[in-house]
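Just below is one structure, and these are the notes that go with it.
Note that one protein chain of the assembly has been removed; the remaining protein chains are unaltered in position.
So, subunit A:
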């Protein structure tokens, strides 16, 4: 009983209060409408307030009446995001607010943290929209996957996938180099004896075919399918997709290998004369020409993560280059013999090298440390890494594909293998497809490698199915978002860091860059005076006066400093002396 009464009491109390303050109705007095007209927004605000209040009341009422009235949400709150996905989009470490921070700092950090967390969460949520998954090849029991032949695979898979295994018999113009366009639709092949052709390899539609009547060292697509570069015997040529010669770049001679940096619009070339040159294809200018002093450069790869060019040298070293530095960023000794081939993975974490000492080595190029190495009996002449991290190596006439090479576990046996006729000269994975293109002495072979390509593509960046219009739009946007060559460096996040160089250092750099000191004092120029006071002697005197003054200032300053120092020393010594002497010393015998 005692427990019940207080509740009743309180309810009645509330009721009484209600009686006292009857809600005012709007019809009670309408005479002074002009006043209400003045500030409608105020009323609005009040109305809003009231609404809020009443909703609160409503809720409480509902709760009192019983839970049955409310429909309970079986999954309350936001949909949870798995930790793994969140981690995938984690960018950097969170910043902790220091203990004694100012209010403004706290707020700034809080806002930025909240924003980045929101961005991370949203990105993780949208990861849902990447539904495709990579496949892989699975053998029967006691069956090695590398014994499965391409013909078997082509028979087993659907027709469209099966058609991706094909051979082009081009035995005349000798071993072929090849390159896939960034979208993976177009294929460019260049035979050593001058045969150049570009093909839409999926439809087998030949776009253009020609013979340049010269040795072809390398072929490379530029930013779109409309243009490609061919490194010929002497110069570098640029053709369009119809095979029309657009440019002959005579600044680039004896080019052996080429790499195209898509986000910088840079074509990097390595020549037989030991020059590494960068051509900006958006403005047609040579950005940098670096004499590497390392002899003939015929091994080249790019790091897609930071756009650094890797070069392999005959003395077993691999050097890393950026267009901003005349010397190599890093030089690492990888093999005891010459380096034969190089490949860098998509994330810029691993580098795979093969050398004349017939070893295949995997490096962690963030720490520049070797992870593991293995011995290939025939050595690998060509290396290529797929988007999903499959490594293909050309050993003699055989192409081997390795799985799980990148990482700490060593290579044991190939995932797949395919035998060809003739020497292998070019090896490249097709982006977004499970296809490996092989250029060899007898032509070109397209090989099916399950699990090679990235299953999900970024349609705004590289869309294999883009239309003509979309390509145009993409080109404009890409040009607008072009990354300047100055930003190439080992650390791609350098730009988001604070430059901590001292003022002197920066000043020195400025002087170097400009060729003069912008902060230097002007030389004293005496005024011309009349009445013979501007004679040569007088001018010289005046000049000397000023010069003396400058000198005097310096001397005065140094003298002052010295005297101060001496004073301090003296004081110190005095203190020492005094410290030794005590008043009680006089009583000593």
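One rule holds in what follows: a residue touches a chain if its C-beta (ideal position, glycine included) is under 8 Å from a C-beta of that chain, and two chains touch if they have at least 3 such contacts; residues count from 1.
The rule we apply is simple: contacts and distances are computed from a predicted model.
Of the candidates "Peroxisomal acyl-coenzyme A oxidase 1", "ATP synthase subunit b", "Proteasome subunit alpha type" or "UTP14C small subunit processome component", the chain left out of this view carries the UniProt protein name "UTP14C small subunit processome component". The residue touching the chain not shown here, chosen from A:347, A:470 or A:505, is A:505. Across A:109, A:154, A:256 or A:539, the single residue that touches the chain missing here is A:109.
Considering the whole complex, the residue from A:486, A:540 or A:564 that touches the absent chain is A:486. Considering A:299, A:371 or A:428, the position touching the chain not shown turns out to be A:371 (whole complex).
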